[in-house]
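Have a look at this one before I ask anything.
The other protein chains are all here in position, but one chain of the complex has been omitted.
Up next is chain A:
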Amino acid sequence: MAVTVRIPTPLRRITNGERVVTVSGRDLAQALIDLDRRFPGIRAKILDDRGEVLQFVNIFVNEQDVRFLAGLQTPLEDGAEVSIVPAMAGGAQA
């Protein structure tokens, strides 16, 4: 399945400035593996050591938060749009 992945600004250094990348995969996990094959190191910015999505990263498939879908197992249709977005917290305890 060919799917597009929208790359957020903080990760564009790894993709040499590319904003939208086409990868393949039957589910989100596979698509991220393919993305990492093309841009080594990018997966580690999105997933932790146990392979879970990092706290400050949200992933959407066709505008749906994957936490409402099947997470990394969310299946991808041909032409699906994956968007990686910062979770954007703004607070601190100083």
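Just so we're on the same page, a contact is a pair of C-beta atoms (placed from the backbone, for glycine too) under 8 Å apart; a residue touches a chain by one contact, two chains touch by 3 or more; residues count from 1.
Rule of thumb we're sticking to: contacts and distances are computed from a predicted model.
For the chain of the complex excluded from view, the name given in UniProt is "Threonine synthase" [choices: "CheR family methyltransferase", "Threonine synthase", "ABC transporter permease" or "Carbon-monoxide dehydrogenase medium subunit"].
From the options A:A2, A:I33 or A:L54, the residue with contact to the unseen chain in the full assembly is A:L54. Although one chain is not drawn, its touching partners on chain A can still be listed: residues 6, 8-10, 13, 19, 45, 54-58, 60, 63, 65, 67-68, 83, 85-94.
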